[in-house]
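Dropping the structure in here first, questions after.
One chain of protein is taken out of this complex; the other chains stay put.
For reference, chains read A and B in written order, and residue numbers begin at 1 within each chain.
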Amino acid sequence: MIRLEHITKQFNNTVVLRDVSLDIPEGETLAVIGRSGSGKSVLIKHAVGLLTPDKGRVFVDGANIHEVSYKELRRIRRKFGVLFQGGALFDSMSAFENIAFPLRTFTGNSDEAIRRRVEECLDMVQLPDIGKKMPSELSGGMQKRVALARAIALEPKYIIYDEPTSGLDPATSNRIDELILSLNEKLRVTSIVITHDMHSVLAIADRVAFIHQARIAWTGTVDDIHRTDHESLLDFVRANEYVIGEQTSASEVSLHP
Amino acid sequence: MTYSLAWFLHPFTILGKYSLLIFQAFVSPDDFRTYRKNIFDQMMRIGVESIPIVALAAAFSGAVTTVQVSYQLVSVFLPATVIGSVVAPSMILELGPVVTGFILAGRVGARIAAELGTMRVTVQIVALEAMGLNSISYLIAPRILAGIIMFPMLYVAACAIGIGGGIAVANLGGYLTTQEFIQGARNFFRPFDPYFGLSKAFVFGFIITSVSCYMGYFTAGGAEGVGKSTTQAAVMSCVFILIADLVLAVTLL
Partner (left out) sequence: MSIPVKHSKELIVGLSLAAAVVVFALGIRFLQDVPLFRSTYVLYTHFESAGELSGSSSVRINGVNVGTVGDVRLDTDNRVRIRLHLNDSIHIPEGSHAEIGGISALGNNYVVIFPGPPGNPPIADGGYIEGVSEQDVFEAVTERSVRLTENVEEALANANLLLEDTGLLIGETGADIRPTLRALREVTDALARTLREEQESVQEIISNVEIVSKDLARISGTSADTLAQTLQRLDHIAMYLENSLETLEGTTRNLDDILDKINNGDGTIARLLNDPTLYINMGSTLATLDALLKDLQENPRKYLRHMDIVDVF
């Protein structure tokens, strides 16, 4: 259970988040949507303690992560798997090494056990044979999938996806969505997906939080989106639909009753 | 008024930021197991892989010093052995550590800054943090440790090869024989000198790695920022090597 309470954060006199509160119960997949630069990533970085709020508190499983020691914070972070926007693979290591890295660092497992786990993770992201490749030899989509495999290697309780489909072609995007969906089902994790891709949201999310003008302007289930009359949300969805309409069929994201 | 004060205080802010970074790198590290592989990786990259370029630079500086000393000190009043007496201590005291330092400021310093800078701008450092690692101690401690362990090793190599280069040129150029060279080197040899050179190498190793880690770790501004950090790391390492060289000479000699 992740609970954000009254988070306020500003950078250089620009308020990015203003009094934002959000609960993410166990097992839920929450999609955080909003325009680029609306503070989605900032909100999520607070959840992992990568940013410290100016005001407000963050609880992960009951622990205030900004009050515990750095050592304890790092222990809490190990409950998370984070898929960064660009993948953030360590470019000095091969795909295999990248996935093995958290295992080698945080478990005392034997090399053999680690190898088996890495292969398992690569299978889960459907890239069984690319272990030896370096990140620079992989396409953007493959990098993201390897990064996903790395994020799940330690069987995290929470997975945070930062723009998992941005910059990918629709086919690859769909594949990533399916992957997230199947992982959520298989691993029973709590997920937070940051995205502005409505297609993705509708495919994978249980609940949606819409960030607008530094606040959470709207929360509700995926079904609720279809019935909302919230101006800004509708604007956002429509803008998306236009883009999606070009890429895939608009009917899939039919929002009009 | 406030502007000039800020300008005056700026260097101290940087010094504080730098000191805190280095302090954090060594306080509360994770399990040693986490760093073991990393330390050996860095020792390979910083130390072993630098041997060829250091050897090249040392051999040439030893050779050039020999030729120039022979040229400058040719006199009936001076025995040929004087060349050995000048070349060997200059290599041990000054050229060995400083030439090694300069070469490595370029090679190792720039590399560290580029590595960490790229990791910073491609979110790899944040990824490390998000994984639950102490990114500062994970990235910086092994590099500094490798620096202060391997630089003295490179210094020893530089001295041995530099004096060797001097002897080779002394023979080939007909300036003096190996025996005369060694005789001269022995005549004015003080056992303290190599230890002083070793301390210099130790300090330079710390300066290059820590300054470059600082530059790289706090890189901002994408690929351009990485370029800037890389250049600055090499330049600032050289500047601080020169300052440290003088400070050490004044305090220890």
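Throughout what follows, a residue touches a chain if its C-beta (ideal position, glycine included) is under 8 Å from a C-beta of that chain, and two chains touch if they have at least 3 such contacts.
Note that the coordinates shown come from a computational prediction; the quantities given were computed from them, not determined experimentally.
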Among the chains presented, those that the missing one touches: B
Given B:L21, B:I53, B:V67 or B:A80, the one touching the chain that is not displayed: B:A80
Residue of B:A185, B:I207 or B:M236 in touch with the missing chain, whole complex considered: B:A185
Interface with the unshown chain - residue positions in subunit B: 40-41, 43-44, 47-48, 51, 76-81, 88, 149-150, 152-153, 156-157, 159-160, 183, 185-191, 194, 198
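Everything that follows uses one rule, which is that only the chains that are shown with their structure count from here on.
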Centre-to-centre distance between subunit B and subunit A (centres being mean Cα positions), rounded to whole Å: 43
Residue ranges of subunit B in contact with subunit A within the complex: 28, 30, 34, 37, 115, 118-119, 122-124, 126-127, 129-134
Complex contacts: residues of subunit A adjacent to subunit B: 48, 50, 70-71, 74-78, 80, 82, 84-86, 88-92, 101-102, 104-106
